[in-house]
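Every protein chain of the complex appears in place save one, which is left out.
Letters A, B and C mark the chains in the order given here, with residues in each chain numbered from 1 onward.
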Amino acid sequence: MRTADRYVRSLRELELVLYVDGERVADPTTHPRVRPAINAVAATYALAHDPRHRELATAHSDLVRAPVNRFTHLFTQPQDLVRKLELQRVLGRLTGTCFQRCVGMDGINALFVATWEAGGDAHARFVAWLEQVQRSDDVINGAMTDPKGDRSKRPGEQPEQYLRVVERRPEGVVLRGAKIHQTGAANAHQILVMPGMAMRPGEEDFAIAAALPVDAPGVTMVLGRQPSDERKGGPDAGNARYSGQEVVVLFDDVFVPWERVFLDGQLGPCATLLETFAGYHRASYGGCKPGNLDVLIGAASLLTRLHGVERASHVRDKLVEMAHLTETVHGLGLGASSKSTQHGSGVWQVDPVLANVCKHNVTRLPYEIVRLAEDLAGGLMATMPSLADLRHPVIGEALRTVVGSDERALALRLVESMSYGAGSVPLRIECMHGAGSPQAQRIVLERAVDWEAKVRAARRLAGLPPREGEPIEDRRVDAEIDDAGQ
Amino acid sequence: MRTADRYVRSLRELELVLYVDGERVADPTTHPRVRPAINAVAATYALAHDPRHRELATAHSDLVRAPVNRFTHLFTQPQDLVRKLELQRVLGRLTGTCFQRCVGMDGINALFVATWEAGGDAHARFVAWLEQVQRSDDVINGAMTDPKGDRSKRPGEQPEQYLRVVERRPEGVVLRGAKIHQTGAANAHQILVMPGMAMRPGEEDFAIAAALPVDAPGVTMVLGRQPSDERKGGPDAGNARYSGQEVVVLFDDVFVPWERVFLDGQLGPCATLLETFAGYHRASYGGCKPGNLDVLIGAASLLTRLHGVERASHVRDKLVEMAHLTETVHGLGLGASSKSTQHGSGVWQVDPVLANVCKHNVTRLPYEIVRLAEDLAGGLMATMPSLADLRHPVIGEALRTVVGSDERALALRLVESMSYGAGSVPLRIECMHGAGSPQAQRIVLERAVDWEAKVRAARRLAGLPPREGEPIEDRRVDAEIDDAGQ
Amino acid sequence: MRTADRYVRSLRELELVLYVDGERVADPTTHPRVRPAINAVAATYALAHDPRHRELATAHSDLVRAPVNRFTHLFTQPQDLVRKLELQRVLGRLTGTCFQRCVGMDGINALFVATWEAGGDAHARFVAWLEQVQRSDDVINGAMTDPKGDRSKRPGEQPEQYLRVVERRPEGVVLRGAKIHQTGAANAHQILVMPGMAMRPGEEDFAIAAALPVDAPGVTMVLGRQPSDERKGGPDAGNARYSGQEVVVLFDDVFVPWERVFLDGQLGPCATLLETFAGYHRASYGGCKPGNLDVLIGAASLLTRLHGVERASHVRDKLVEMAHLTETVHGLGLGASSKSTQHGSGVWQVDPVLANVCKHNVTRLPYEIVRLAEDLAGGLMATMPSLADLRHPVIGEALRTVVGSDERALALRLVESMSYGAGSVPLRIECMHGAGSPQAQRIVLERAVDWEAKVRAARRLAGLPPREGEPIEDRRVDAEIDDAGQ
Partner (left out) sequence: MRTADRYVRSLRELELVLYVDGERVADPTTHPRVRPAINAVAATYALAHDPRHRELATAHSDLVRAPVNRFTHLFTQPQDLVRKLELQRVLGRLTGTCFQRCVGMDGINALFVATWEAGGDAHARFVAWLEQVQRSDDVINGAMTDPKGDRSKRPGEQPEQYLRVVERRPEGVVLRGAKIHQTGAANAHQILVMPGMAMRPGEEDFAIAAALPVDAPGVTMVLGRQPSDERKGGPDAGNARYSGQEVVVLFDDVFVPWERVFLDGQLGPCATLLETFAGYHRASYGGCKPGNLDVLIGAASLLTRLHGVERASHVRDKLVEMAHLTETVHGLGLGASSKSTQHGSGVWQVDPVLANVCKHNVTRLPYEIVRLAEDLAGGLMATMPSLADLRHPVIGEALRTVVGSDERALALRLVESMSYGAGSVPLRIECMHGAGSPQAQRIVLERAVDWEAKVRAARRLAGLPPREGEPIEDRRVDAEIDDAGQ
């Protein structure tokens, strides 16, 4: 398994085409807007060698018969799903941000399931690739979301809005299009493209799953702007060391050989892939977000101490509320992960209802936690001069009296960055839209809930007769109880 | 294991002293305000013999080396905690109300743990009693809550507000006082008294745990009034068959022999008892309440069909929201139950943080679900004339036109009873105060959360130096990452 | 103006056909389920003669050139709308329940506006009738809501679900059908029927507004069941003196002479009537509900004192929250009432957006207030034995020790009745559906909001060019500011 050092070095060997703010980047590992994201990924490597976390951060792979980094591991034991969540919480707390390898991990597992259902060579090809990934310990950028353009149109009506196969050659396929919202793509070794929605007959060209190196010819990456990103690398960054990253990946006729094509037009397995991935990834948010929120709670708590109000009842109450909501998210991730079932392929799947319920709460509760953090932190977090002012020879001393201490200044910057700055992306908008927007979860829930069973229970208890064909076992219990003791 | 029929018969053999609304009750099994509660308990017996649910409703006891009803079972396997929750959901949906045996079950397990810690004869006496309970399959009324009077005073300042030992004789103890909020007490065979709060040195007389028959001399029970309870047994009852029940139990110098005294003044084990019980019981609400809520959702859904609005988007959205909140509660119960640890006694304990988080959500979310049910059900649920009017020879026909159908009338009554009537007690006030009021959970959370770890993570990420004595492993990871690739 | 005494006597002179729970009622003024509702209405008469409130409770009528009870008054001054709200709050606090005359008052004003728009004799007939009402000081039952049956069908497809004209004779019209949710109908002198929804061409027979005595031949009233209504008149009633009331009114070919027919098929004025009434009545909830909630807050506060916890910070915080939410509702009622405009008829109308916003908050906030009341009151409110038990010669003394004091017992019953019992109907389901269900307010808001103005502002500030035909005055301001100081 790679170390953090070897991970960073490996990135330098790639010939990545990456643009940031209109400029081509030569070495991402030293670029102030990219390096913090690399650091967050590096933590996933460091923990695999850390005696405290090694057991959590690694797993024994039956495929390569060796220990592997958990981020390349299949969920072959029920406990793997729970351990994934625990590892995510540790990393979320360690980095305070998104560590960017979960889409790859969840994607690997979902594609294992989907290619197994597709049968034939697909699964074998995928397994062969996965063995290589486990050995190399590569960062896999799971690439799902297409731009989608006008949501009222299908892919065929606006093909340029979807990644698609534009040519099939004897040796492989040619891909064109783009993937957006690509978390951590500029820090990855490989891209694993997958379709971003269920496709219908006639849309086979959009139903493609394949792996390719990030520096394959024709791949261009453009870093997304993020709030306060110009502060990165500077003293006002808040969380200076770690950050997330979002990338648009452009595919300009990129060739992928067949051995790396795992699905090509199989609509059923693609639907399976999406559903399985959604389950895994919606539960994942019950791991990483609570870890991030731990940091925000800690920062708010620290500030209340520095303000001398940490014993005020309303302050304590707000901290408890923040913790309560954080653990609500975590508990739901655990609930979804512990209520798992084994798929025919051998991989375990989370409970789909609870995974969606977990994520749906994630679209709400962290916002309230952030609101409470802003309440506790106080207005200075958005009115304080820069650290450059605080250290200025003329005005610095007076300003430091105003602010109180360097401790307070830095803690305020941390809360600011997690509420408004680069660190707030994983805590707000990613909570909202990552792994599917709120409405996506509601649609799954509406489909997954057994409404008829509920209606049946209500009718029976209201004293209404059974409808034709309705199971009546519960009514037999009622009758037994009515007669009891007679 | 008892059947429903033998359970009801067994109640007739007791010489219970029970008052309802100022009158002594001769036979509770035929009293209109008591029988629905008996029916709900009877369901716990019926399921143990129901082929569909037998596996869930029973368990193998290592104590008596035989299958026992799960409500008398110890949580000796990690899965026992999860199965408990699943059984509670089935029963919650079957009865639409509180089935009253969970306090006993959770109390048995907590007392097993506490007496094991107390050591000596205590544990042996308790185990001997428990074996008898498992064999007889008795309903155990777990009796915890004292009246408490003025909350700013300790027991010693107002002893009459607490159940207490007033005499210790060679053969046993004499108890005086009362227990309130005794769910299902009038349907039980035995009372298991336990202290309702942690006691301090000097308060040993209040630290008593013991078992006694419900008809022990000196025990008097008085049924609590509940909303719309005069409708019970009538056509407007809503859920006519099943109901909960709350009882005040008065102890007028009740003698208990030593063999049924399990704790007597051991303050530490009493504190353990309380904490362990709170954990179990706060997770339990993640089982039964979702089952009850299933019925309410079903009733609301049924009404939207009868109103012809079931396809309206706002209607569907509200139903989805009700299901989402219901599964939030259930998922947290599962999360708490799956994250268990084994106590030295061999019994498994739930995660205390998640159990409190589960219950704390229960003090909020069901209220919102009920509100949505009232929205969907429409105003007629509180303005509709009685069923007697609807069936009246003169005005009935015109009224039935107004109401639309018997189906609608009965569904409205069911929602009414679960929102305002007898059926609303388990869905609202019991959610609020059962297993501890909201503030009790906040106090546990404030204590259980590792605030220092959060502050430490925040300080480190904000760029602040370690404080003296602080663990610095995470800072070593930071340094490794800073150096990576250099 | 009538006194309370003369009001009650006047009811005895009516030959009302009223059923309660399957039985014909001879004298409503002594019936335990009706008298409390009569009492609440009587308060509206008493205040008009009370020196403290006379100014608020009465107004000078230009029609009859004399002071009249405000409940029969037209909103001819802007301040009339605000005073209405203030009077409602006083009465809401005095009675703790619905005092039942607001639909009549708001209906009178709305019909004044609508008949003015209809023009011709309609308005003159209405004014003549109104003068009589102001002189007699009658209680007017504003009757709007039809049963409606299947919401996906129009009235013509299910005429039996709507009140309608079934015959037009030279002397008047014949009405058939029913009105439901008729608050206070059994305590009124006259019924003012109005259409419950906007009608379309071809539905003229359903577009009828007319007045008739409550004891007109063919009118039958049936009292709706309400939670815990069997307690009325007994010691466990909670608020024993005052209560609301809901009635189904059946019209079995009821004749109304033309002089009391105000609208008959005029679709436009009917739509005006509905919209105007909705505005008035949705703002009204900002008056009465805060008054009711004052009582609930007072009861909760009283209980915290009796429990000795009134200084606990979480207790104080919950009381403040209850007050905050209560004043939110009241402030919105005031906002809607103060932002009024004068209609051509001379009557002032509330701001429709704010009136709907007020009511929409009423469908949510009181539920949260009730939830907090249940939190503060404690579980005993739903587990306490009856007052009959508490005063029982054998068990009473022990029970009184448990409960603590009569004060506490009665305060608990009050909270119970306002949370679950008869007193909860005005605080929950009436808040939800009265004056229109939540979705009705959202529909008005969607229509009333000027979305284009908002989009225009956003486009301009985002730096987008004006669209064709768009007003550009704000862009001129921008340009002026860009140039400033150059």
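Things worth noting here:
Rule of thumb we're sticking to: a contact is a pair of C-beta atoms (placed from the backbone, for glycine too) under 8 Å apart; a residue touches a chain by one contact, two chains touch by 3 or more.
Quick caveat, the model's predicted, so the values are computed rather than measured.
Check A:V68, A:A188 or A:L223 against the missing chain and you find that the one touching it is A:L223. The residue from C:C288, C:V357 or C:A382 that touches the chain not shown here is C:V357. For the options C:T220, C:N239, C:S284 or C:S424, the residue in contact with the chain missing from this view is C:N239.
Residue-level contact of chain C with the missing chain is found at 3-5, 7-9, 11-12, 29, 39, 42-43, 46-47, 50, 52, 82, 93-96, 238-242, 294-299, 301-302, 305, 316-317, 319-320, 323-324, 327-328, 330-336, 338-339, 353-354, 357-358, 360-361, 406-407, 410-411, 413-414, 442, 445-446, 449, 451, 453-459, 461-464, 473-474, 477-478, 480-485. Seen across the whole complex, the unshown chain contacts chain B at 313-314, 317.
Along chain A, the points of touch with the absent chain fall at residues 19, 21-22, 145, 147, 149-153, 160-161, 178, 180-181, 220, 222-228, 230-231, 236, 246-248, 250, 252, 307-309, 312, 314, 363-364, 367-368, 371, 374-375, 378-386, 388-389, 391-392, 395, 398-399, 401-404, 416, 419-421, 424-425, 428-430, 432-434, 437-439, 442.
The criterion applied here is as follows: only the chains that are shown with their structure count from here on.
A summary of chain positions shows that the Cα centroid lying nearest the centre of all protein Cα atoms is that of chain B. Here the spacing of chain B and chain C, counted between their Cα centres, is 39 Å. Distance from the chain A centre to the chain B centre is 37 Å, each centre being the mean of its Cα atoms. Centre to centre, using the average C-alpha position, chain A and chain C are separated by 49 Å. Counting only residues that touch two or more partner chains, chain C has 314.
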